[in-house]
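Structure provided below as C-alpha coordinates; questions to follow.
Moving on to chain A:
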Amino acid sequence: MIEGFINNLPMITILVHAAIPLTIILVYALVAIWGERKIAGFIQDRLGPMRVGGWHGWAQSIADLLKLIQKEDILPKDASRFLFRFAPFMMFAASYAAFAVIPFSSSYIGSNINIGVFYLLAVTSVLTLSVIMAGWASNNKWSLLGGMRSAAQMVSYEVPTIATVLTVIVVSGSLNLMTVTEMQSGNDILGFLPNWFIFQNPFLIVAFIIFFISILAESHRVPFDLPESESELVAGYQTEYSGMRWAMFMLAEYADMLLLSLLGAVLFFGGWNSPFGEFMGGPAWGFFWFMLKGLLLVFVMMWIRWTLPRYRVDQLMHICWSILIPLSFINLVLVALWEVIFN
Partner candidate 1 sequence: MGMLDKKYHDSNIIIVGLESALNWARKNSLWYEQFGLACCAIEMMATAASRYDFDRFGIIPRSSPRQADVMIVAGTVTMKMASRIERLYEQMSEPRYVISMGSCSNCGGPYWEHGYHVLKGVDKVIPVDVYVPGCPPRPEALLEGFLKLQEKITGETIIFKKNEADKKPETA
Partner candidate 2 sequence: MKKPEEILEYLNQKFGEDQLTLERGDIGEPWILVPASMIRDLSKFLRDDSELRFDMLMCLSGLHYLKEEELGVVYHLHSTKLDHYVTLKVRVPVEEPEVPSVESIWKTADWHEREAWDMVGVVFDKHPNLKRILLPDDWIGHPLRKDYVQQEFYQGIPTGE
(Lines give C-alpha, C1' and ligand atoms only; values in the text may rest on other atoms or scores of the structure.)
Protein backbone atom coordinates (compact mmCIF):
# COMPACT_ATOMS: atom_id res chain seq x y z
CA MET A 1 0.00 0.00 0.00
CA ILE A 2 2.79 2.39 0.93
CA GLU A 3 4.93 1.20 -1.96
CA GLY A 4 2.41 2.34 -4.62
CA PHE A 5 2.07 5.87 -3.33
CA ILE A 6 5.79 6.43 -2.81
CA ASN A 7 7.34 5.09 -5.98
CA ASN A 8 6.31 7.84 -8.33
CA LEU A 9 7.50 10.80 -6.12
CA PRO A 10 11.21 10.07 -5.35
CA MET A 11 11.82 13.13 -3.10
CA ILE A 12 8.86 12.23 -0.90
CA THR A 13 9.99 8.63 -0.65
CA ILE A 14 13.34 9.62 0.78
CA LEU A 15 11.68 11.94 3.30
CA VAL A 16 9.11 9.34 4.37
CA HIS A 17 11.72 6.56 4.66
CA ALA A 18 13.89 8.92 6.68
CA ALA A 19 11.03 10.18 8.87
CA ILE A 20 9.55 6.85 9.95
CA PRO A 21 12.63 5.50 11.80
CA LEU A 22 13.33 9.00 13.18
CA THR A 23 9.89 9.25 14.79
CA ILE A 24 10.23 5.72 16.13
CA ILE A 25 13.60 6.57 17.67
CA LEU A 26 12.46 9.90 19.17
CA VAL A 27 9.24 8.52 20.64
CA TYR A 28 11.10 5.45 21.87
CA ALA A 29 13.91 7.57 23.40
CA LEU A 30 11.48 9.74 25.35
CA VAL A 31 9.58 6.71 26.63
CA ALA A 32 12.77 4.72 27.31
CA ILE A 33 14.40 7.47 29.40
CA TRP A 34 11.25 7.82 31.48
CA GLY A 35 10.93 4.01 31.57
CA GLU A 36 14.50 3.54 32.75
CA ARG A 37 13.96 5.89 35.66
CA LYS A 38 10.73 4.15 36.59
CA ILE A 39 12.34 0.70 36.31
CA ALA A 40 15.30 1.92 38.38
CA GLY A 41 12.84 3.24 40.92
CA PHE A 42 10.96 -0.04 40.98
CA ILE A 43 14.13 -2.11 41.41
CA GLN A 44 15.35 0.16 44.22
CA ASP A 45 11.88 0.18 45.87
CA ARG A 46 11.33 3.88 45.36
CA LEU A 47 8.86 5.69 43.15
CA GLY A 48 10.78 7.32 40.33
CA PRO A 49 9.32 10.39 38.56
CA MET A 50 5.86 11.11 39.97
CA ARG A 51 5.09 14.82 40.00
CA VAL A 52 5.85 15.98 36.47
CA GLY A 53 2.79 16.17 34.24
CA GLY A 54 0.34 14.06 36.22
CA TRP A 55 0.04 10.28 36.36
CA HIS A 56 3.45 8.82 37.31
CA GLY A 57 5.34 11.76 35.85
CA TRP A 58 4.81 10.76 32.23
CA ALA A 59 5.99 14.19 31.03
CA GLN A 60 9.39 13.85 32.73
CA SER A 61 11.42 13.29 29.58
CA ILE A 62 9.63 16.13 27.79
CA ALA A 63 10.55 18.44 30.66
CA ASP A 64 14.15 17.22 30.50
CA LEU A 65 14.26 17.79 26.73
CA LEU A 66 12.78 21.29 26.97
CA LYS A 67 15.19 22.19 29.76
CA LEU A 68 18.19 20.89 27.85
CA ILE A 69 17.23 23.14 24.96
CA GLN A 70 17.50 26.16 27.21
CA LYS A 71 20.88 25.16 28.59
CA GLU A 72 23.93 27.20 27.63
CA ASP A 73 26.05 25.30 25.14
CA ILE A 74 29.59 25.56 26.51
CA LEU A 75 32.42 25.11 24.04
CA PRO A 76 35.71 24.75 25.98
CA LYS A 77 38.27 27.37 24.93
CA ASP A 78 41.01 25.14 23.62
CA ALA A 79 38.86 22.21 22.53
CA SER A 80 39.15 21.54 18.81
CA ARG A 81 35.98 23.29 17.70
CA PHE A 82 34.79 21.30 14.72
CA LEU A 83 35.39 17.83 16.16
CA PHE A 84 33.81 18.82 19.48
CA ARG A 85 30.66 20.04 17.75
CA PHE A 86 30.49 17.22 15.24
CA ALA A 87 31.01 14.19 17.52
CA PRO A 88 27.48 13.89 18.98
CA PHE A 89 25.79 14.26 15.59
CA MET A 90 28.09 11.67 14.03
CA MET A 91 27.27 9.27 16.85
CA PHE A 92 23.54 9.67 16.35
CA ALA A 93 23.91 9.54 12.58
CA ALA A 94 25.73 6.21 12.84
CA SER A 95 23.00 4.43 14.77
CA TYR A 96 20.22 6.27 12.88
CA ALA A 97 21.60 5.29 9.49
CA ALA A 98 21.59 1.64 10.49
CA PHE A 99 17.81 1.74 10.95
CA ALA A 100 17.43 1.74 7.17
CA VAL A 101 17.87 -2.01 6.88
CA ILE A 102 15.75 -3.03 9.90
CA PRO A 103 12.52 -4.75 8.66
CA PHE A 104 9.88 -3.10 10.84
CA SER A 105 7.04 -5.16 9.48
CA SER A 106 6.34 -7.56 6.62
CA SER A 107 5.30 -4.68 4.36
CA TYR A 108 7.73 -1.99 5.46
CA ILE A 109 11.51 -1.89 5.34
CA GLY A 110 13.73 1.12 4.76
CA SER A 111 15.77 -0.31 1.94
CA ASN A 112 15.56 -3.93 1.00
CA ILE A 113 19.25 -4.30 0.09
CA ASN A 114 20.57 -7.81 0.06
CA ILE A 115 23.65 -7.03 2.21
CA GLY A 116 21.56 -5.65 5.08
CA VAL A 117 23.52 -7.14 7.99
CA PHE A 118 26.87 -6.26 6.44
CA TYR A 119 25.78 -2.62 5.98
CA LEU A 120 24.43 -2.43 9.52
CA LEU A 121 27.62 -3.68 11.16
CA ALA A 122 29.73 -1.40 8.96
CA VAL A 123 27.74 1.71 9.88
CA THR A 124 27.64 0.99 13.62
CA SER A 125 31.41 0.76 13.75
CA VAL A 126 31.41 4.54 13.11
CA LEU A 127 30.13 4.87 16.72
CA THR A 128 33.56 4.02 18.03
CA LEU A 129 35.02 6.81 15.96
CA SER A 130 32.63 9.42 17.31
CA VAL A 131 33.27 8.44 20.94
CA ILE A 132 37.02 8.74 20.48
CA MET A 133 36.48 12.04 18.69
CA ALA A 134 34.39 13.33 21.59
CA GLY A 135 36.94 12.09 24.11
CA TRP A 136 39.92 13.69 22.40
CA ALA A 137 38.22 16.88 21.22
CA SER A 138 36.99 18.10 24.58
CA ASN A 139 40.57 18.55 25.74
CA ASN A 140 39.80 17.21 29.19
CA LYS A 141 41.90 14.50 30.80
CA TRP A 142 38.87 12.60 32.04
CA SER A 143 37.24 12.54 28.61
CA LEU A 144 40.53 11.49 27.03
CA LEU A 145 40.64 8.48 29.36
CA GLY A 146 36.98 7.78 28.61
CA GLY A 147 37.62 8.02 24.89
CA MET A 148 40.65 5.70 24.99
CA ARG A 149 38.73 3.16 27.03
CA SER A 150 35.84 3.16 24.61
CA ALA A 151 38.21 2.78 21.66
CA ALA A 152 39.58 -0.45 23.13
CA GLN A 153 36.18 -1.71 24.24
CA MET A 154 33.98 -1.11 21.21
CA VAL A 155 36.51 -2.22 18.65
CA SER A 156 37.27 -5.48 20.43
CA TYR A 157 33.60 -6.26 21.14
CA GLU A 158 32.69 -5.98 17.48
CA VAL A 159 34.53 -9.24 16.84
CA PRO A 160 32.20 -11.45 18.95
CA THR A 161 29.18 -9.52 17.62
CA ILE A 162 30.16 -10.23 14.05
CA ALA A 163 31.03 -13.86 14.87
CA THR A 164 27.62 -14.52 16.42
CA VAL A 165 25.81 -12.70 13.60
CA LEU A 166 27.79 -14.92 11.24
CA THR A 167 26.44 -18.03 12.95
CA VAL A 168 22.91 -16.86 12.17
CA ILE A 169 23.86 -16.08 8.58
CA VAL A 170 25.23 -19.61 8.31
CA VAL A 171 21.78 -20.89 9.26
CA SER A 172 19.78 -18.38 7.23
CA GLY A 173 22.01 -18.30 4.21
CA SER A 174 21.18 -14.69 3.30
CA LEU A 175 22.32 -11.31 4.49
CA ASN A 176 19.03 -9.58 3.68
CA LEU A 177 17.22 -9.05 6.99
CA MET A 178 13.83 -9.27 5.34
CA THR A 179 14.52 -12.75 3.98
CA VAL A 180 16.08 -13.75 7.30
CA THR A 181 12.80 -12.86 8.97
CA GLU A 182 10.67 -14.53 6.33
CA MET A 183 12.57 -17.76 6.84
CA GLN A 184 11.48 -17.79 10.46
CA SER A 185 7.70 -17.64 9.87
CA GLY A 186 5.29 -20.46 10.76
CA ASN A 187 5.58 -22.58 13.87
CA ASP A 188 6.11 -26.28 13.35
CA ILE A 189 9.06 -27.01 15.61
CA LEU A 190 7.87 -29.72 18.02
CA GLY A 191 4.31 -28.87 17.02
CA PHE A 192 3.75 -25.59 18.86
CA LEU A 193 7.12 -23.70 18.97
CA PRO A 194 7.47 -20.92 16.36
CA ASN A 195 10.40 -21.83 14.14
CA TRP A 196 12.56 -18.92 15.10
CA PHE A 197 16.22 -19.49 14.70
CA ILE A 198 16.77 -19.69 18.44
CA PHE A 199 14.65 -22.82 18.57
CA GLN A 200 15.94 -24.34 15.37
CA ASN A 201 19.44 -24.96 16.57
CA PRO A 202 20.55 -25.44 20.20
CA PHE A 203 23.91 -23.79 19.58
CA LEU A 204 22.13 -20.62 18.50
CA ILE A 205 21.04 -20.16 22.12
CA VAL A 206 24.72 -20.00 23.09
CA ALA A 207 25.22 -17.64 20.15
CA PHE A 208 22.41 -15.41 21.43
CA ILE A 209 23.95 -15.21 24.89
CA ILE A 210 27.31 -14.18 23.47
CA PHE A 211 25.54 -11.77 21.14
CA PHE A 212 23.65 -10.18 24.02
CA ILE A 213 26.81 -9.73 26.10
CA SER A 214 28.66 -8.10 23.23
CA ILE A 215 25.81 -5.73 22.37
CA LEU A 216 25.82 -4.71 26.03
CA ALA A 217 29.44 -3.78 25.53
CA GLU A 218 28.80 -2.21 22.11
CA SER A 219 26.28 0.25 23.54
CA HIS A 220 28.51 0.62 26.68
CA ARG A 221 25.85 -0.34 29.18
CA VAL A 222 26.69 -1.56 32.67
CA PRO A 223 28.56 -3.84 33.43
CA PHE A 224 30.63 -2.56 30.53
CA ASP A 225 29.89 1.20 30.75
CA LEU A 226 33.54 2.20 31.13
CA PRO A 227 33.64 5.05 28.61
CA GLU A 228 31.25 7.14 30.69
CA SER A 229 31.66 5.45 34.05
CA GLU A 230 30.19 7.79 36.58
CA SER A 231 32.25 6.88 39.60
CA GLU A 232 35.72 6.82 38.05
CA LEU A 233 36.02 9.28 35.21
CA VAL A 234 33.55 11.95 36.42
CA ALA A 235 31.42 11.53 33.27
CA GLY A 236 33.83 9.87 30.86
CA TYR A 237 33.86 11.28 27.34
CA GLN A 238 30.68 13.31 28.04
CA THR A 239 32.32 15.45 30.75
CA GLU A 240 32.64 18.63 28.72
CA TYR A 241 29.29 18.40 26.94
CA SER A 242 26.29 20.37 28.09
CA GLY A 243 22.80 21.19 26.90
CA MET A 244 21.53 19.84 23.60
CA ARG A 245 24.91 18.45 22.59
CA TRP A 246 24.88 16.17 25.61
CA ALA A 247 21.23 15.33 24.91
CA MET A 248 22.34 14.14 21.47
CA PHE A 249 24.72 11.71 23.17
CA MET A 250 21.89 10.38 25.32
CA LEU A 251 19.67 10.05 22.27
CA ALA A 252 22.44 8.25 20.37
CA GLU A 253 23.01 5.87 23.30
CA TYR A 254 19.34 4.94 23.53
CA ALA A 255 19.01 4.68 19.73
CA ASP A 256 22.02 2.36 19.71
CA MET A 257 20.44 0.22 22.42
CA LEU A 258 17.23 -0.04 20.43
CA LEU A 259 19.07 -0.77 17.18
CA LEU A 260 21.10 -3.65 18.62
CA SER A 261 18.07 -5.07 20.44
CA LEU A 262 16.04 -4.99 17.23
CA LEU A 263 18.92 -6.68 15.42
CA GLY A 264 18.89 -9.36 18.12
CA ALA A 265 15.12 -9.70 17.71
CA VAL A 266 15.42 -10.10 13.95
CA LEU A 267 18.27 -12.61 14.02
CA PHE A 268 17.15 -14.79 16.92
CA PHE A 269 13.48 -14.17 17.65
CA GLY A 270 11.95 -14.06 14.20
CA GLY A 271 11.54 -10.29 13.68
CA TRP A 272 7.90 -9.49 12.93
CA ASN A 273 6.72 -13.13 13.01
CA SER A 274 4.13 -13.66 15.70
CA PRO A 275 4.79 -16.46 18.17
CA PHE A 276 1.36 -18.03 17.30
CA GLY A 277 2.07 -18.57 13.62
CA GLU A 278 -0.78 -17.21 11.46
CA PHE A 279 -3.09 -16.28 14.31
CA MET A 280 -1.89 -12.64 14.74
CA GLY A 281 0.13 -12.31 11.52
CA GLY A 282 -0.17 -9.45 9.04
CA PRO A 283 1.86 -6.25 8.72
CA ALA A 284 0.26 -4.22 11.54
CA TRP A 285 0.56 -7.04 14.08
CA GLY A 286 4.03 -7.75 12.75
CA PHE A 287 5.19 -4.28 13.71
CA PHE A 288 3.68 -4.74 17.18
CA TRP A 289 5.43 -8.10 17.78
CA PHE A 290 8.72 -6.79 16.46
CA MET A 291 8.76 -3.72 18.69
CA LEU A 292 7.66 -5.86 21.65
CA LYS A 293 10.63 -8.20 21.23
CA GLY A 294 13.01 -5.27 20.80
CA LEU A 295 11.68 -3.45 23.87
CA LEU A 296 11.87 -6.68 25.92
CA LEU A 297 15.58 -6.90 25.16
CA VAL A 298 15.96 -3.21 26.01
CA PHE A 299 14.16 -3.90 29.29
CA VAL A 300 16.65 -6.68 30.10
CA MET A 301 19.52 -4.25 29.41
CA MET A 302 18.00 -1.73 31.82
CA TRP A 303 17.40 -4.44 34.37
CA ILE A 304 21.05 -5.49 34.22
CA ARG A 305 22.17 -1.91 34.58
CA TRP A 306 20.62 -1.51 38.02
CA THR A 307 21.87 -4.79 39.45
CA LEU A 308 25.49 -5.37 38.43
CA PRO A 309 28.67 -3.49 39.31
CA ARG A 310 31.11 -2.44 36.60
CA TYR A 311 34.06 -4.30 35.19
CA ARG A 312 37.58 -2.93 35.03
CA VAL A 313 39.16 -2.20 31.66
CA ASP A 314 41.60 -5.11 31.62
CA GLN A 315 38.97 -7.56 32.87
CA LEU A 316 36.75 -6.34 30.05
CA MET A 317 39.45 -7.12 27.50
CA HIS A 318 40.14 -10.47 29.11
CA ILE A 319 36.48 -11.48 28.83
CA CYS A 320 36.33 -10.44 25.21
CA TRP A 321 39.55 -11.84 23.85
CA SER A 322 39.98 -15.00 25.87
CA ILE A 323 36.37 -16.07 26.48
CA LEU A 324 33.83 -14.59 24.08
CA ILE A 325 35.80 -14.71 20.84
CA PRO A 326 37.06 -18.32 21.05
CA LEU A 327 33.64 -19.44 22.27
CA SER A 328 31.84 -17.69 19.43
CA PHE A 329 34.11 -19.21 16.78
CA ILE A 330 33.77 -22.71 18.23
CA ASN A 331 30.02 -22.11 18.27
CA LEU A 332 30.17 -21.08 14.63
CA VAL A 333 31.75 -24.41 13.72
CA LEU A 334 29.25 -26.37 15.80
CA VAL A 335 26.28 -24.58 14.23
CA ALA A 336 27.67 -25.33 10.79
CA LEU A 337 28.09 -29.01 11.73
CA TRP A 338 24.54 -29.15 13.07
CA GLU A 339 23.25 -27.61 9.87
CA VAL A 340 25.17 -30.11 7.74
CA ILE A 341 23.94 -33.09 9.77
CA PHE A 342 20.29 -32.17 10.21
CA ASN A 343 19.24 -30.12 7.15
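Everything below uses one rule, namely that contacts are C-beta pairs under 8 Å (C-beta built on N, C-alpha and C of every residue); 3 or more make two chains touch, one makes a residue touch a chain; residues count from 1.
As a selection rule, all candidates are chains of the complex that A comes from, given by their letters.
Note that this is a predicted model, so its numbers are computed, not measured.
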item: Candidate touching chain A in this complex, from 1 or 2; value: 1
item: Contact set on chain A toward candidate 1 in their complex; value: 37, 40-41, 44-53, 57, 59-60, 62-67, 69-74, 230-231, 234-235, 238-243, 246
